[in-house]
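Of the protein chains in this complex, one is absent; all others appear in place.
The block that comes next holds subunit A.
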């Protein structure tokens, strides 16, 4: 196949046809399997087929290893989590470091994890007691405040009431003002009040109070104080807003209820002494222990950070290794085990050109793993359709992406991407012709290209990512729009006499600038593009419209012709003469006898300067072909030519429709007969027939289906010839919209602001102009022109020949695994 590509009509083009693929079978001895797959992954040119698809993941050969890798990946995730919490950055992987053993990594990871977990547990314990003490301190402070304030008011009151009770005051310090009345009324039946202090989460505090109230039937007294800063909860370790509470109760039953409720609400209780001296002592004690714990915790954290730092040094290396291993085992699981259990059998697609490299990799693997037997590499014959693989570089890949977004090419079918490289930016530029805007886009994309290396390594936003991926397409688009902009002679909608002064000039001094009459041709025709003198004249629009409209049709017809010619190359490549005679030729005749003829008329009209009405010519060519053309005649014998063309077009329609299904049917019958009665010794040949026949070999041949399919195809083409040509008029429409918009912004914003002769207004005008130009013209218009160019390629161009029902070659490679992020 490789030779046929080189020796055919066209020179070898990597992008035109996808790589020739082969189904290879590798028989690898068990001991070198791992290394083989690893080397093939480095090579990245083999797409393994899953030979165990009927087995569930854990029944496969290497399920245990995958579990191991999963476990290691979990540990690595744990480290990553811990490192990001401690703000330790893993060291960048600078170069490929020496090979490390997976077992070592596993042991090392296990050790480190255990160590880290232990340190964490210790730290947590310390942190918890630290937090508890912290809370305790708060309780001591807040409750102390409460008691002292209560005490102050109580003593003040008491002093007023009675002075002999003073020896009791020491005991009943806690008797807050609320209880004072009760006491004064009924001092003989004094009940010893108990109290509890603690912290309760703020959002639960209201419910807490309510439940306490209900549970004790109101026989409690509760006070809460808000703690301003959030407190770290000892049990969860998270910051929480809390209140200090103090509850007074009477009786043991109430106490047990309150305790239960406290527990239920996650309210931490702390002992509290009524004695002021003891309180002060507690506070100092707690503060002392707090500072002690603080130093211990800091030491622990330091230790932990050192550990994380050592992990961070090797982190990327391990991460890469584990991912690679996991990928390797997943691939190994796709191989089938030989009956003898001594070797693995792999099947996969690979490009033909890679055969040597693959064999080389196999050999190296066999040598490196000290295997006694080498691996066997053989090519299998198959009827399966191989995957499509284009070798793209960073320039062509974006274009190929555009084509693939529509559909991946069938194996070895002509790739529209080749032409898209040029036609896509060109059609874009036809709609976006302005060399000022073109330069702006060029500068933007040059920035992306020049900083390519730096930008490629970092993560960009969604939209930026897209712009970056298509930077070379955008480069082409900007270059072409500078080119078309020069032809349209527009620089932010202003024409410049760049190449020569305008060919026309005023006849005399009286003629003003903005009129058409009175101009005479004084020099040679303007050498390149549009004469700037057209700008601002009354006939500017009719002239430009007519020009661009006709140009659109010319471009459209030529691109559609190119599409049909591509179908010829496809037919030749797949050796299908039916498609040449009954698809390519009638399509060619049909399109060109109608719209090709129109194109010819346009060119004749341009060359001769005739006044003929082309609409009229085209319409009456169908309505009354025999009528005289009159003043619309462009060349002699035009009527006869038109009659012939019309006849050809009419004849070509049944040619497209009828013969192909019948011929296919006949071919199928012939093949079937040949097969069923073939002598035994010709099996090789019949096999060959089968393979060239592709997957159709054994399929049922449904004539009605084929016929209906052909009918649809024909109708689509005939109607499509008209509608697609009309569709190309979007080139004119968008180009018009673009130039009109930009001239509106220039005249109605910039010139208007200029007219005021006021610096302030001028600055505002310039700002508005810049934002409108960037926002509307450079971003929105680029997008819309891009989409229309995309449509013209996907629909109008590619439906002439492109099947796009293939599938992409997805080789097993490590580059992808390394870049992929979770």
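The rule is short, and it goes like this: a residue touches a chain if its C-beta (ideal position, glycine included) is under 8 Å from a C-beta of that chain, and two chains touch if they have at least 3 such contacts; residues count from 1.
Just so we're on the same page, contacts and distances are computed from a predicted model.
Asks: Consult the UniProt record of the chain that does not appear here and report its protein name from "V-type proton ATPase subunit", "Vacuolar protein sorting-associated protein 35", "Major facilitator superfamily (MFS) profile domain-containing protein" or "Anaphase-promoting complex subunit 5".
Replies: "V-type proton ATPase subunit"
Asks: From the list A:108, A:204, A:303 or A:572, which touches the chain that is not on show?
Replies: That would be A:204, which touches the missing chain.
Asks: Would you mind spotting which of A:215, A:283 or A:519 touches the chain that isn't drawn?
Replies: Of all options in A:215, A:283 or A:519, contact with the hidden chain holds for A:215.
Asks: Using the definition of touch stated at the top, determine which of A:77, A:91, A:616 or A:672 touches the missing chain.
Replies: Here the residue in touch with the unshown chain is A:77.
Asks: Given that one chain is not shown, which residue among A:30, A:51, A:193 or A:261 touches it?
Replies: Counting the whole complex, the residue in contact with the absent chain is A:261.
Asks: Of the residues A:58, A:615 or A:760, I need the one that contacts the missing chain.
Replies: Hidden-chain contact among the options goes to A:58.
Asks: At which residues does subunit A meet the chain that is not included here?
Replies: Contact residues on subunit A toward the absent chain are 56-59, 63, 66-67, 70-71, 74, 77-78, 204, 207, 211, 214-215, 257, 260-261, 263-265.
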